[in-house]
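Shown here: the complex without one of its protein chains, the others still in place.
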């Protein structure tokens, strides 16, 4: 049993960390902080945990040392204090974007300023077990992953690794929880409800996370907010370098099976028929799975790759706990076995 | 042709007034004010009016005199300045709650303070044509109606007028637009989406509007926010004073037909079968109808009365324009003929 | 470890039984039948179980003996064959309505025909642990519960037991999964989407289940389909027999605490503030909780009781497994610990 605490527990990622860790067989849940909600019962903010989590939020300064510290603060609030936080626990998992980019130059380019602790960037391992399991197993500092970057990394990774992908055109559909718990006009229910709202037509900041993992590959990305609370869905037209007559379904299946056949949280979903023959985010709500499917175009050298995940789970809190499992030598599925619901 | 202006045009009621008046055959649309959005194109705030309404918001002080002034300011912002506003137009229709209650004592009781211009309260006619058509036809000052009050007044009015209603237990279901365009945590999409949220278990302020129209009748009211943007739906269990053996379906139909048979915007909907055999708000979205239905209980002396309307239309902007039509001697349906959509 | 099988596993209740039993620590999952889907992989029908449940549906005649047989067939398909089914397992839990009513007269009245095995009716215990735990612990035959009956039984039970409830007016709001997996015109998405559809204004068949548990109490019930897939929500105006000056919040809290303080799956939710101060079905999706809240009316002798549950869980599969836990002497929470999600 290890002791884990959460720094910044009022947001949606913080809430999911709480839910998962509460039931994790090897974690003793310690403390949860919130500057604004000191003394408020945790279950008042995360009502699904009523009767289960009875503690109250504490002030960050009351944080005691623990074995693993999860940080779920907003982007930009972690970098400045990383040395302080690192004193609290030997192992730190930061779900913000502050330590995702390993190159200080890249950080400056996208965030418009120097990283306050550039030497720490290289101490962090990017928290995607499917690509960095070996490094994670010996890491003390792990960054979280962007949910949009994760779906691209997992869905396109095998094609890039094989050298087959020349260019991809990707449309990512997201739910409203991706924008977080803070109230804003774009999330006002009468406006957000039923929206089909393209909010990014060239999201290079997220693509930098992808480039860091996969290497340079031309991805043309649009991101569209749709009527959904949780969920990320990817449709990617992939232009392949391999000649048309040499690539077929069996080859694609082989490639993805080799990449993910042993992965506990990646499933290949590409049936010939059935309503759910391709990945769908709704049946993954609450689960840590990333489902990936594909359809080969018959008369052109393109492959449509589809994928789905829950942005708060595999795209956030779930991957973070999976990383903890790898770091601590626990069974990788521990605490993450909820399969999702149907119907929903 | 008359000239009409709107004071406070950025909210949802203001937007619907704009839409209706733009197409109204006897209205020349004049000015729309907004303190915060001076100079902003109106269609930027109300995107459905793109290419149709090309004007910009003006400052309230730029308001020129006109024939009818619609006020769509938040509650509490009208009462203090009514004398100023009344100088702008001979006819004023105020959709806020500031002049709905005719009795200064009642106003003080519910709003916790004296009305600044109590003598004006009696100048206003309550803007519900189905009950106050005669007064409206000669009125210069008309108050808007509360959407919850309107559905109760229309659905229960005939029973109360006939002296049949002893007691009603009403559950009103509402959409998110009822809370207005201002951003708040209760309307944050991830929280509001899919909600079934009882937010009032004894809403006496709204019931005061009902009591003013119908007289004292015991109504036990709950209001529940559900997944819907526009729409109000009422289910009321009505305990009847008439003896069981004397009341039947034919009598109920007769009562409601007498009350509403000639009404342009009240329809009776009570079929034996069919998906839409009772009132449903979704097919009324954008329309000015209030649909009313009922089902007599066989073995108890109760009647279930159901009703539906669009809170921004019959429960707001639509009734206001209908009042204008009555005041100005226009055809009462003018500008209000959109029937709603199916499917939707 | 016991062996459990499911007779009729393609429906929504069957799917939830599968999900729960798959993760249940004391259950070895045996067989799942379907006449129409013999040989089809189970996960094709229940896509959330992909990679977890690898078996295929078998024909009912291939069913081997097991320790507990769950029956999730449509209403009316169980009664005729109960003797056959009872030979398969010592313990049978039937989620259909066929054995819910213990009185053959009552059965005939509501179902319009004689029960084929009336002598079996009394062998079945009504599967609501909160009221029948003692009988369940020694029962071999358990009926499932109706989801609407369950929310009424749990929410109003304490008031009835105390002799305080004179009359209740209840509005129940339900999601589309309550109508089951079979396609029908009322569930066609363009028609069902956004519906606020009163489909019952005097549902006496469901109330019979309530009367059987609580005794005769006048309940005026309406049932309304709203935009929701899973979930049941109750709002009940309760007219109390106790005099107004003697009943207060503390008394109500005391009554409900006494009834449910030790219950693993009933929570009391009645806060003074907060978005989730009263029960909400959405945060219970997938969980086995029934949340109950109340608000006392100040100026009339009425109490508004609210409740929420997931119709496929506490109102179906969840209660059935909870019954199994009681029958088999397992920890009552076993397999049912998923707490629900937020946001959702």
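All chains are identified by letter, namely A, B and C, in their written order; residue positions are counted from 1 within each chain.
Just so it is clear, a residue touches a chain if its C-beta (ideal position, glycine included) is under 8 Å from a C-beta of that chain, and two chains touch if they have at least 3 such contacts.
Source: prediction; values computed, not measured.
Student: Among B:5, B:33, B:153 or B:177, exactly one should touch the missing chain; which is it?
Tutor: B:177
Student: Would you indicate which residue among C:144, C:194 or C:286 is in contact with the undisplayed chain?
Tutor: Of the listed residues, the one touching the omitted chain is C:194.
Student: Can you tell me which of B:82, B:149, B:232 or B:269 touches the chain that was removed from the display?
Tutor: Considering all chains, including the one not shown, the answer is B:269.
Student: Looking at the full complex, which residue from B:6, B:49, B:101 or B:145 touches the chain that isn't shown here?
Tutor: From the options B:6, B:49, B:101 or B:145, the contact with the absent chain belongs to B:49.
Student: Which parts of chain B face the unshown chain closely enough to count as touching?
Tutor: Its contact residues with the unshown chain are 12, 15, 19, 22-23, 44, 46-52, 177, 181, 229-230, 267, 269, 271, 274-276, 280, 283-287, 291, 337-344.
Student: Of the residues in chain C, which ones touch the absent chain?
Tutor: Touch with the absent chain occurs at residues 12, 175-177, 181, 183-185, 187-190, 192-194, 229.
Student: Counting contacts across the full complex, list the positions on chain A that touch the omitted chain.
Tutor: Residues 169, 171, 173, 185-186, 190-191, 193-198, 201-202, 218, 220, 222, 224, 226-228, 231, 233, 235, 237, 275, 278, 280-282, 295, 297-300, 302, 304, 306, 308, 343-344 of chain A touch the chain that is not shown.
One rule holds in what follows: only the chains that are shown with their structure count from here on.
Student: If you list every residue number at the chain A and chain B contact, are more than half found on both copies (same) or fewer than half (different)?
Tutor: Same-residue interface.
Student: In terms of CA centroid distance, which chain is the most far removed from chain C?
Tutor: B
Student: Nearest chain to the global Cα centroid?
Tutor: C
Student: Quick check: which two chains are joined by the most contacting C-beta pairs?
Tutor: Here the largest contact count links B-C.
Student: Could you tell me the distance, in whole angstrom, between the mean C-alpha positions of chain B and chain C?
Tutor: The separation of the two C-alpha centroids amounts to 39 Å.
Student: Provide the C-alpha centroid distance between chain A and chain B, rounded to the nearest whole angstrom.
Tutor: The answer is 46 Å.
Student: Please output the residue numbers of chain C that touch at least 2 other chains, ranges allowed.
Tutor: 275, 280, 343-344
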